[in-house]
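Below are the structure tokens for one structure; questions will follow.
What you see is the complex with one protein chain gone and the rest in place.
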């Protein structure tokens, strides 16, 4: 299934709104097991996306994903910048040949793994992206996929990112990047009307 | 043999003069295999010694060595500060019981080794202190002891201090701290009238 | 808190930067620094180290340094003070960050030192 240009834009705009309203929530999660800036970082990226959209209306899915990627790469300032940035940049490149939603999310996921040199189970945003990608493929994507992903992420011991310094003590805390990724895919669910 | 208070002071004053006049020479040696500041560092220490002597005339050998130690520890700013500083501080402590010159130089040498976690043959100032200490013990201390110490220091590959980063390339260069220690012991020779 | 962090560097910029970096992840920790010589040049100062030790409000101090004279001056300080100072021969920036993260959540010294072990390079 392909998302239309308008729906893709709506998806990103809902994500922007959600992150902006949950900025301090994301900072709080990051304070517990990181350096407390994930909300501030993402918020900078969200503002940059809004700016970029208002400066130049994206003409197609390819350029939309690229615009999102550049805004995040340039403005986030934390690890989430190159991570989300790489995901959207790879999605933009992929969309040139194949804009199937499932394919794109899988491509983004692969980008995250490459950039982070990480995989599912390390208590990062990947713990949300991977189950969502799988669910899309199986045509079973719904809110409970996200909820379950967050629940299992919370129980993990971090082995990548700043939280990994805390070792055992990272257990029981939700990873901030997993939460922002949950917002991304909740916005997608809304657009899908599910 | 014990050095009188007057001779000990003359020794240090001659050292101060020599280092001050050879400041740029010491910097040059350090530029080749270090960070180029050994002359500047030692010069700061020398000024501090002169200041301290003029503020309070040392009353005995113990306080003289302690004054020298504190001036060097506080003002040098490079590795030579804690090194020479420890040597003179240990000499000051030793002089309370035994002010024999040979004993003091041996005590200073032991202090250098402790502070630097180093030994003879690593291309440092120790390569001058150790042969001098040995020669004093054997009652054979003269200029050729110093000259030979410098010659063999030059041929060594550094394994301690900044020069050790250069590995093989440190060969053929004289260690700046070995040179300043040579000045120290040449001043001593002058006082000894040898 | 039980542990404070002490950063000893040849450069006042490095010392201040490391403090800023790690206090983001460890805002409650006492982190004091001694960077550069008395007159702000590249080098080290026993007096600055002494002041940094005095100002540190940790019951015990975890100390990190960069090169040669920072280490030697730190060791002189350890010989001179009554305060318990643990010196680590690890990567300055990375070691201080790891230790601070763990000290912030009141991890035991054993855990902190286990984490520092693979960062030993000196």
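Labels for the chains are A, B and C, by order of writing; each one numbers its residues from 1.
Note that in this section a contact is a pair of C-beta atoms (placed from the backbone, for glycine too) under 8 Å apart; a residue touches a chain by one contact, two chains touch by 3 or more.
These numbers were taken from a predicted model, which means no experiment stands behind them.
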{"item": "Among shown chains, those touching the left-out chain", "value": "A, B, C"}
{"item": "Chain not shown: contacting residue from A:17, A:50 or A:74", "value": "A:74"}
{"item": "Which residue of A:58, A:108, A:131 or A:161 touches the chain not shown here", "value": "A:161"}
{"item": "Hidden-chain contact residue, picked from the options C:11, C:81 or C:111", "value": "C:11"}
{"item": "Residue ranges of chain C at the interface with the undisplayed chain", "value": "9-18, 20-21, 24, 35, 42, 66-67, 91-94, 97, 118-119, 121-122"}
{"item": "Residue ranges of chain A at the interface with the undisplayed chain", "value": "35, 37, 41, 73-75, 77-83, 85-86, 115-116, 161-162"}
{"item": "Interface with the undisplayed chain - residues on chain B", "value": "34-37, 162, 165-167, 169"}
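Everything below uses one rule, namely that only the chains that are shown with their structure count from here on.
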{"item": "Separation of chain A from chain C, taking each centre as the mean of its C-alpha atoms, in whole Å", "value": "36"}
{"item": "Gap in Å, rounded to a whole number, between the CA centres of chain C and chain B", "value": "29"}
{"item": "Residues of chain B whose C-beta touches two or more other chains", "value": "none"}
{"item": "For chain C, residues contacting two or more additional chains", "value": "none"}
